[in-house]
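The structure under discussion appears below in the form of structure tokens.
The other protein chains are all here in position, but one chain of the complex has been omitted.
Let's look at chain A:
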Amino acid sequence: MKLITANFLTCAVKGCKASPASFPLHFRDAELELQELDFQPDFIRNIVPRIDWHALQIMANELGFPKILDKKPEGDELKDEQILKELHRLLLETHINEGKLTCGNCGHEYLIKEGIANFLLPSHLV
């Protein structure tokens, strides 16, 4: 699973969605892999405005990455190829192969197996 995906995920439990603690989900025991992908500067430039920067900071920190920019890049910063390349690497090339995503509200753990996160709920949580 690409790291960017977690920016668009929350707990599958209905009652959790209203709680700020359910976003972002938290990585546990994550096993990472770098999978190369063609660098498309326009793609990164276009999606950055839709990224929740605070959530990305939390996730990058939990995964042990060096600190990312304090503020979401905008304007001329989005023309800086170095910034775009770093974001490309972090968002699209960084994969979580194994591990868990846990909800900060209900504590439920979602397993990531061979790169695919599974959000099916046990019947008592539906």
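Here, a contact is a pair of C-beta atoms (placed from the backbone, for glycine too) under 8 Å apart; a residue touches a chain by one contact, two chains touch by 3 or more; residues count from 1.
Keep in mind that, in the parts below, contacts and distances are computed from a predicted model.
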Protein name, per the UniProt record, of whichever chain is missing from view ("Methyltransferase type 11", "Mitochondrial fission 1 protein", "serine C-palmitoyltransferase" or "General transcription and DNA repair factor IIH"): "Methyltransferase type 11"
Among A:D29, A:D42 or A:E74, residue touching the chain not depicted: A:D42
Where the unshown chain meets chain A, residue by residue: 1-2, 4-5, 8-14, 17, 23, 37, 40, 42-43, 45-47, 49-50, 92, 110, 114-121, 123, 126
